[in-house]
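As you look at this complex, bear in mind that one protein chain is not there, while each of the others sits in place.
In this document, chain identifiers A and B correspond to the written order of the chains, with residue numbering beginning at 1 in each.
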Amino acid sequence: MSSKSQGVLSLLLVVAALIAACAPAPTPEPTQPPEPPTSAPEPTAAPTEVPEGETYKIGFSASITGPGSSLGEPERNSAEMIAQQLEDQGGIVGPDGVRHDVEIIIYDDESNPDTTVSVVRRLIEEDQVQVVVAGTLSGNSLAIVPVVTEAEVPYISMASARSIIQSPETGETYPWVFKTPQENVHSAQWQALYLQNQGITKVCHLYENTSYGQDTFAGAQKAFEEPGVEIVYSATFERTDTEFGAQMAGVQSSGCEAVVVGAIPPGASTVTVALRDFVPDLPVIQGHGTCNQAFIELAGPAAEGIVTPCGRLLAAETLPDDDPQKPILLDYIADYTAFTQGAPISTFGGHGWDGVMWAVEALGSLEEGMSLADQRAAVRDYIESNISGWPGTGGVFNITPTDHLGLTYEALTFVKVEGGQWVYFPETDW
Amino acid sequence: MRVGADGVGPDPSPMSGDRSLSRRALQVVAVLAILALAVAAVIALGSRLNFGPQQYLQLVLDGLRGGTIYALIAMGFVTVFNITGIINFAQGAFVMLGAMLAVTVYDSGLPLEPPLRLAVAVLAGIGGTTILGLLMERLTIYPARHHSTLTLIIITVGAYIALQGLALVAWGAKPYVLPAFSTLELQDTTLRFSGLVLKAQSFWIWGTTAVVLVALAFFFERTLTGKALRACALNRKGARLMGISVSRMSMLAFGLAAALGATGGIVVAPTTRPMYDMGLVLGLKGFVAAIIGGLVSSPGAVVGGLMLGVLENLAAGVTKPGLKDVFAFVLLILVLLYRPEGILRRRGRVVEQS
Partner (left out) sequence: MNRFGWLRRSPNVVAALAMAVVLLGLGMFEIVRPGGVDFSDLTGGLVTLDTMIRIGILTIVLVGMNLLMGYAGQVSLGQAAFYGLGAYASAILTARGTSLLRLPPVVAESWWWPWMAILIGMAFAGGLAYLIGRPILTLRGHYLAMATLGLGIVIYILFRENLGLPGSHITGSFDGITAVPRLRIGSFEVWPLSRYYFLVWACALLSMVLVLNIVNSRVGRALRAIHASEQAALAVGIDIAGQKLRALIVSAVLASLAGSLYGHFQAAVSPKPFDFGSSLELVVMSSVGGMASIWGAPFGVAVILILKEVLRSGLRQVLRGASGEHEIVVYGLLLIVIMIFMPEGVLVSFLRWLRRRWPASETIPAVEAA
């Protein structure tokens, strides 16, 4: 069906729906909380006069407890926030004018791949969700991939590794899998640009001993090679480390000219403090996992002068007004702060928001009367072909059949800590 | 179930058999040879990274600081084990609770001058955790006191899970800040001499541990309660016959362990960013330190902690810091195999299981 005739049809349907709504029918109160479906009700056959369709379900699972909880908590908050907003606005209306409640079923994956897979299977088979948004950590996301591929359910990951959406061996893009976070290799490309600009050719790379940290290192190895930046010393550290003598000894004796750090707070902050103590003259470049207020709060004066590539979310206010992301970012920040009563903004919450919003938008494109399998396929197709030029918190996404992320390094910008704040640090000022 | 009774009961001499003098001498030679090899390996690996004396000294200093924290936590393990025969897996939770309570009180906006506020926060952290430790013993260990040791250990695992979960509910998954004791700010005073870097907080850590050691010695040697606790550790049945309430001593032991753990958590807090799960790693390392020290002696725990801190830092520094814990636990296994009574050997010590 061409888009024009689709538009005409949907217009007709909306008109029909309006007429139907004007008929003396009990208008449903949109704010009524949906009953938790204890026994799965058969999708109501033909809707009577009230154009109200089945409740759509988005399966959501994040690492709310366990080592990933500092990432999973803001993701969960974002999902709860969207659920609340959808409830307040009375669900979503499809192109056929039928209104649907949207239920977001939230589980905790305990930062454990076993629990993750169990929970995702439960979402798919028991809760019968149309789409799954899950996986705070890369390892957990990787474990989900075979499950959703077999079940043919669209899946949006909130973790950063490229291997989640694309086979590292064959380069094949997994058809059912998408992800929202920018990649560490994008960060590393910015770091390489900056290092090159500063005439630095020897760096040390310190990274947190987590999946994220290792990925920053892999990204740096890939991105630094071409501009001729050599990593002369690399070492891991733990988030819980209380002393960094081992890493600092390595940095001091390696003769590197700058230190690149791949970590998230609090590890990123404590290692920055140590670097300032031991090698106060070396520039420190962080990755995009650090660009939030928590990093500065936890590092204190040591954060001053740190530069990093950063998603636009945390520099939202300083962006030029014609930036396509700016209105969305400001809205998200206002909503999230209000919903969580002042919880700090984090990019991870943004990754969750992007994922759930893709799902909501795709569900809004469904017409009444499709089977669950068709709905799932339609959601997948919608995300693959319609999330294009789509401004979210992570960047302007351009998803294609071969790129299920749809971001380049330009999704990030470059920022610097000045006076305890992240400020925009454009290339012209380097 | 009989598992606990002797399955995990403390055993004073796990290695059986006497050793003749010549064999002893051979062992000494072997140990010396291994030590020499280890030093050679460290230097060889370090030269690969261009390490000079300054780097080695820094690693040792760092290790001594980290090791002191392990020692404080280890003393908590030792106290509980001596008096009840239980390995208290909730010890790590005490460490975390101490730090988190202190942070909360410090940030609560008490109308006090910062130094006084910090003092109150520290006391509240230790006091609050001690109360929780006493409560934990009364609510979970006491009702199960007739069960096997292993059952009691599993109960402490449950307590750890519940306490950490409660901390997650109360404080969320976000890291907090406790200011350095010297500056009362996030930024600590840094002392530098010939390239070495030392934080003022390190002296607080060492000082606190020294004070705690002296206080503990005084408590165990000079006070009636302390002597009663020691009697319990030596011979529970005998102590009971002498009219000592063993169950009260068990409660005291948990309270003391909680206080020790909390102290460790609070003094280390400014060097890290305390959050709800900080207890796991510190707790495990404290446990390793306690075993290296023989699990029954507080001085042993201190030596064990320092040794663990220095060795794991040196080994990690010259190889991969990611393998730090591997070295710690390999050391644990080696000590168990060759010196199961701990490095401060105390033969003939009888810890009777009731």
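By definition in this document, a residue touches a chain if its C-beta (ideal position, glycine included) is under 8 Å from a C-beta of that chain, and two chains touch if they have at least 3 such contacts.
As the structure is a prediction and not an experimental result, all values here were calculated from the model.
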item	value
Hidden-chain contact residue, picked from the options B:Val95, B:Leu150 or B:Leu186	B:Leu150
Among A:Ser157, A:Ser211, A:Thr290 or A:Gln375, the residue in touch with the chain that has been omitted	A:Ser211
Residue of B:Gly158, B:Gly207 or B:Gly238 in touch with the missing chain, whole complex considered	B:Gly158
Contact footprint on chain B, counting only the chain that is left out	1-3, 6-11, 14-15, 87, 89, 140, 143-144, 147-148, 150-151, 154-155, 157-166, 168-169, 284, 288, 291, 295, 320, 322-323, 325-326, 329-330, 332-333, 336-337, 340
Residue ranges of chain A at the interface with the undisplayed chain	36, 64-65, 69, 76, 106-108, 110-115, 117-119, 121-122, 125-126, 138-139, 142-143, 145-146, 150, 161, 163, 167, 169, 210-211, 214
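Please note the rule applied: only the chains that are shown with their structure count from here on.
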item	value
Chain A-facing residues of chain B, complex	49-52, 54-56, 58-59, 61-63, 65-66, 69, 165, 168, 172-175, 177, 185-187, 190, 195, 197, 199, 268, 271-273, 275, 277-278, 281-282, 313, 316-317, 320-322, 324
For the chain A and chain B complex, residues of the former touching the latter	65, 67, 69-70, 72-73, 209, 233, 235-238, 240-250, 252-255, 265-266, 269-270, 273, 277-278, 294, 297-302, 344
